[in-house]
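Notes to accompany the following structure.
All protein chains of the complex are present and in place, except for one that has been dropped.
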Amino acid sequence: MYYESIDKFKEECGIFGIFSNKEMDVASITYYGLYALQHRGQESAGIVVSNGKDIICHKDVGLVSDVFSENILMNMKGFSAIGHVRYSTAGLNTRTNAQPLLGKYKLGSMAIAHNGNLVNADVIRELLEDGGVIFQTSIDSEVILNLIARGAGKGIERAVADAIQAVKGSYAIVILTEDKLIGVRDPNGIRPLCIGKIGESYILCSESCALDAVGAEFIRDVKPGEIVIIDKDGIRSIDFAEKIKPATCAFEYIYFARPDSTIDGINVYLARERSGEMLYRECPADADIVIGVPDSGIAAASGYSMASGIPYGIGLIKNKYVGRTFISPSQELRERAVSVKLNALRVNVKGKRVVLIDDSIVRGTTSRRLVEILRRAGAAEVHFRAASPVVKYPCYFGIDTPHRRELIGSKLDVESIRKEIGADSLGYLGIEGLLKSLGENRDFCLGCFNGIYPVSAPIEMDKLHLERK
Amino acid sequence: MYYESIDKFKEECGIFGIFSNKEMDVASITYYGLYALQHRGQESAGIVVSNGKDIICHKDVGLVSDVFSENILMNMKGFSAIGHVRYSTAGLNTRTNAQPLLGKYKLGSMAIAHNGNLVNADVIRELLEDGGVIFQTSIDSEVILNLIARGAGKGIERAVADAIQAVKGSYAIVILTEDKLIGVRDPNGIRPLCIGKIGESYILCSESCALDAVGAEFIRDVKPGEIVIIDKDGIRSIDFAEKIKPATCAFEYIYFARPDSTIDGINVYLARERSGEMLYRECPADADIVIGVPDSGIAAASGYSMASGIPYGIGLIKNKYVGRTFISPSQELRERAVSVKLNALRVNVKGKRVVLIDDSIVRGTTSRRLVEILRRAGAAEVHFRAASPVVKYPCYFGIDTPHRRELIGSKLDVESIRKEIGADSLGYLGIEGLLKSLGENRDFCLGCFNGIYPVSAPIEMDKLHLERK
Amino acid sequence: MYYESIDKFKEECGIFGIFSNKEMDVASITYYGLYALQHRGQESAGIVVSNGKDIICHKDVGLVSDVFSENILMNMKGFSAIGHVRYSTAGLNTRTNAQPLLGKYKLGSMAIAHNGNLVNADVIRELLEDGGVIFQTSIDSEVILNLIARGAGKGIERAVADAIQAVKGSYAIVILTEDKLIGVRDPNGIRPLCIGKIGESYILCSESCALDAVGAEFIRDVKPGEIVIIDKDGIRSIDFAEKIKPATCAFEYIYFARPDSTIDGINVYLARERSGEMLYRECPADADIVIGVPDSGIAAASGYSMASGIPYGIGLIKNKYVGRTFISPSQELRERAVSVKLNALRVNVKGKRVVLIDDSIVRGTTSRRLVEILRRAGAAEVHFRAASPVVKYPCYFGIDTPHRRELIGSKLDVESIRKEIGADSLGYLGIEGLLKSLGENRDFCLGCFNGIYPVSAPIEMDKLHLERK
Partner (left out) sequence: MYYESIDKFKEECGIFGIFSNKEMDVASITYYGLYALQHRGQESAGIVVSNGKDIICHKDVGLVSDVFSENILMNMKGFSAIGHVRYSTAGLNTRTNAQPLLGKYKLGSMAIAHNGNLVNADVIRELLEDGGVIFQTSIDSEVILNLIARGAGKGIERAVADAIQAVKGSYAIVILTEDKLIGVRDPNGIRPLCIGKIGESYILCSESCALDAVGAEFIRDVKPGEIVIIDKDGIRSIDFAEKIKPATCAFEYIYFARPDSTIDGINVYLARERSGEMLYRECPADADIVIGVPDSGIAAASGYSMASGIPYGIGLIKNKYVGRTFISPSQELRERAVSVKLNALRVNVKGKRVVLIDDSIVRGTTSRRLVEILRRAGAAEVHFRAASPVVKYPCYFGIDTPHRRELIGSKLDVESIRKEIGADSLGYLGIEGLLKSLGENRDFCLGCFNGIYPVSAPIEMDKLHLERK
């Protein structure tokens, strides 16, 4: 897998939708939009286009650039589209589980793309099966599709609003019918979703960087608990939920989102830079150079440098061609090939006391490797700093976290972790510091740090719970 | 496409199922069974295996040998399986429409493979959609799957029996659940289905040649209107329909089935040979040699030769490598490349009066080409004989027939057809002669010859009727 | 591999060339020509086209229909072309060894396609290497390419004539330069090569069936020891060798060539039919039915039936979809899946005394299987007849024969072979009978039957002798 994903939390999905009144090249726009959201999921990609009568779908396992060719896009004519990129664990039949999901129901065709996780999908699914429903996949979004089809008699908008009432968890959703694009964000706003405009066409997407990528203007974030309906009559909105405390996922800012995105009014890069400043205040170090782990630790390293006055420098060079099919070294070569993916820039670290900043520490295995690479390159001291609090708990809201027993922060105290990764000192940003770097005026989901979740989470469950045993 | 399919009726499917009490290599047996049934469908192939807990599916576009590799089969362990080969028109998303269809429902998982066509699928589908059901494909069998899921509360056997009551048309079906293999044949027995035994394991399949291929013993045909249930307790049977006149498709004997199969007690090769004898009696010719169009006209040619005393000979050589991806000659080369697929054996036809036997004439385009090839090779006279009656009507029961306007027998009388194909004389087997060659003691569906169908057929419908416009 | 190749000799190659004065679709004509010659080699295919300035090549592993697409052919514009189909043993880097071979030399570009085997390639190659030549492949034809390049100063025609003097063995060769098509046949004429005409364009090809396939007229066979040069000035001929006894490979008539081809004045089908007649006279049988092994034993079976008066019938049905990627049954299934490829037509053989005709017996393994299939289907007696003499010796002239120890005729006498294959009686056509069936007036290479070869053969060598150890 891509370097970053080896020892990181994994975002599960990115979504994109566009509705235009004229027949423009919505498939290509969605393609570029998904390209910009590729960091949110590298396992499969899909686009569904509506031309007002038919809904055409193409999806497969692979990166956006693998799944789509010029030829395929040219054959996807229409005026509205949705798309999806997905991360998913190996072992599942990933082609079947690629999104968007598509179905034919009473009112025509309907496609759905979902980012998030429904914590009560099992229960609802059982209820539907009791009524004779057949499921094709183990994706929880298929539950929503069926709930909407059930209520089709009430019209699609009402059917969506009712369906949403039945589910619990995190969800940013785009739905495409022959003549409508509908967006939904869960009442806590755990997963991001924003609205953009390109000419007279509206766009819904996970992050604002996708709007930049297609030359669209940012309008606003979809509010927690809001349904947005876009059709030829324009855009309108339904608030389907009573106001409750919003709780955007803090990890979007720490790691998932792209630095050039702004989510719920907070720019990701600035939040990371501020987290580096806070980190210095909480965990200073006496050192000669501050370096960041590429790419996710760079912004915080810059902030740490600014706050501390210790010069910022490049200390690790990432091989930009290390991709999906990288062959893991055999036992014999493992020790030797340690620098294939990341190599130290010896001239910058040799003989120096180094502060090494990473966005977070999950399993700790990569951290140990990085410390070793720097020491081999001659670093005199390595002071490891994590620009987020200790990760102790799993996530139930769309992030693929390792089992608790694999979270090093769940098993060991900070000093033990320091020993494990071999650093001279180790510091984590505190929860307070994190909140300050995010701006204080808002609530966030901090479940993975403090074990307190915005929605009642079931007991620890396997993400494969919908696969029949 | 394969040579034969260019100007022939197309069988839509072949099905195979096996239930074993021990874990034997059911996937491989199904693979060989489908191999033997490949002539019934070359567009897609699929196998579903149950190990008692999970149901594993692999299907894709292509021949059985393209879709399955040793590796894939090795990973399909279980004790029961069903498989399907399918013919289907280009333009549809054939991967989605490949069978078996698989679904998860109240009682677990269920897979279905269907040969035939439901004439009331549209109506039932609409009823189900009104109840909120979502469909994934445009295959009519998905209707049956949903009907069964609806009735799951009554138990699988009863649910199948009830579901069957709702549908009308032709169907030979095999259904696989975690612990049962179920076979169903429509009340008219339009499509074939037979039972075999291999050790203690039972097999259900479209034609007896598939039993030979896997070394199984033929037990009996499934009766029209019979449900056969096979599980660890053995085999048992439900007659779900009042006795009505059986009406096996006559074209199974004329063209579709393999000559080494025996269907409802009638051996296909012998039926064809007898049709050649009848054909001579009805349409004699004064000639030097009788030749058959390979491969489907060979048996009738042999019968014609025996009845007439005119020597049988090989007059046409088929290129056995002409396969699916054969590139059609450009306009410039069309006239030249006429013999790429079939070449005349000049030494056998030059200067001779030739009787050329084909099993049937559909569009007439191939017939004309064959006459031309023989004339170019120096045949003195070409007397064309079709070993079946004039095809005038479309089929609604699982055969892909051209539109009526493309059936040459629907537009022209015999003398005009003779002129069109350029033969010196032309003769068709009459309906009486056909029935005699089939053995008289049974009724057959002769709809494509006389326009009289065993089940009330809707007005001429496109086979794509389930695709949303 | 294809059914026939399992227990048969393998022809190594088929070649085709066309020279036109105007820019016509020579790539497509070559494609159809190779299609018609596909039986001569199924492992790789290639076409080289010249437009007068450039020579474009496309070749790969696979059938003609796998290797070429409409798109590829469209991009191969020119006025002359050569093509090649090749059989080759697994394990070699078959893509590299695909033909035609292409090289750039002093006078421009040159491509060569070869059918046959040079028995002195090793020696010549060593001489060339001593002079500093580098070889890219282990194909013996690369020796010829280099010999021609060496003599390029003398002009291409003289260079070809001189190069040919240096090599010994069997060869039918087509050579393409920017402005010439050259054909060469070895002094014994072991491998076939004939000339055809299509409009003003000339064709050279291995068998006349390829001329029929592209609508060309047969002109004559290339004579043994003849070089044919075709360019914009027409066709001319050089006799490069003193007259010696011609020795066309007898197995071309027995098995390799297509029945609709005529080679050196003898029609292949008729030769086979006559061999069946001779076979009856030499090895009569008292039986009820004569059946042929499809497809290669059919003609001889017909001849046997005519000579004996015993009715000819179809007794074995070949599965026409058994292709290259057929998965071999596991040990468990081997006994069961015996009839996947060939099934007995039970109604024709049950209770009957059967004469089973095959063109030849090589290893004997298939023969035993066929006898078993017929017995399982109820045959009362099985009298096996081979329409060629006992195969006792390997071939050194372009045929892939098993090692002598695998030739059942080399190890056992006829009675022992009969026991081995389980037949009630066994008869082979004698060498005299074979010659009579071929017409007596000509000499043939009978090396595999009598161990006497037209060119001095080296001691038994591995066909991989050019691969470095």
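Residue numbering begins at 1 within each chain, and the chains themselves are lettered A, B and C in the order written.
Operating definition for what follows: a residue touches a chain if its C-beta (ideal position, glycine included) is under 8 Å from a C-beta of that chain, and two chains touch if they have at least 3 such contacts.
Quick caveat, the model's predicted, so the values are computed rather than measured.
Colleague: Which of the chains on display does the removed chain touch in the whole complex?
Modeller: A, C
Colleague: Pick from A:Ile219, A:Ile244, A:Val322 or A:Ile431: which residue touches the chain that isn't shown?
Modeller: The one listed residue touching the chain not shown is A:Val322.
Colleague: For the chain left off this view, which of A:Ile15, A:Leu63, A:Ala113 or A:Ala423 is in contact with it?
Modeller: A:Leu63
Colleague: Looking at A:Cys194, A:Val214 or A:Ala307, which residue reaches the missing chain?
Modeller: A:Val214
Colleague: Even though one chain is hidden, which residues of subunit C still touch it in the full complex?
Modeller: 53-54, 102-106, 108-110, 129-130, 132-136, 145-146, 149-153, 468-469
Colleague: If the missing chain were put back, which residues of subunit A would it touch?
Modeller: Counting over the whole complex, subunit A touches the hidden chain at residues 24-25, 28-29, 31-32, 35-36, 38-39, 42, 63-66, 68-70, 73, 198, 209, 212-216, 258-260, 267, 269-270, 295, 298-299, 302, 312-314, 317, 319-327, 329-330, 332-333, 335-340, 343-348.
Definition applied: only the chains that are shown with their structure count from here on.
Colleague: In the absence of subunit B, which chains stay connected to one another through touching?
Modeller: Take away subunit B: A | C.
Colleague: On C-alpha atoms alone, could you tell me the rotation angle mapping subunit A onto subunit C? Nearest 5 degrees is fine.
Modeller: About 180 degrees, rounded to the nearest 5.
Colleague: Which is it for copies subunit A and subunit B: same residues on both faces, with over half shared, or different residues?
Modeller: Mostly the same residues.
Colleague: Taking each chain's centre as its mean C-alpha position, how far apart are subunit A and subunit C in Å?
Modeller: 61
Colleague: Hey, how far is the Cα centre of subunit A from the one of subunit B, in Å?
Modeller: 50
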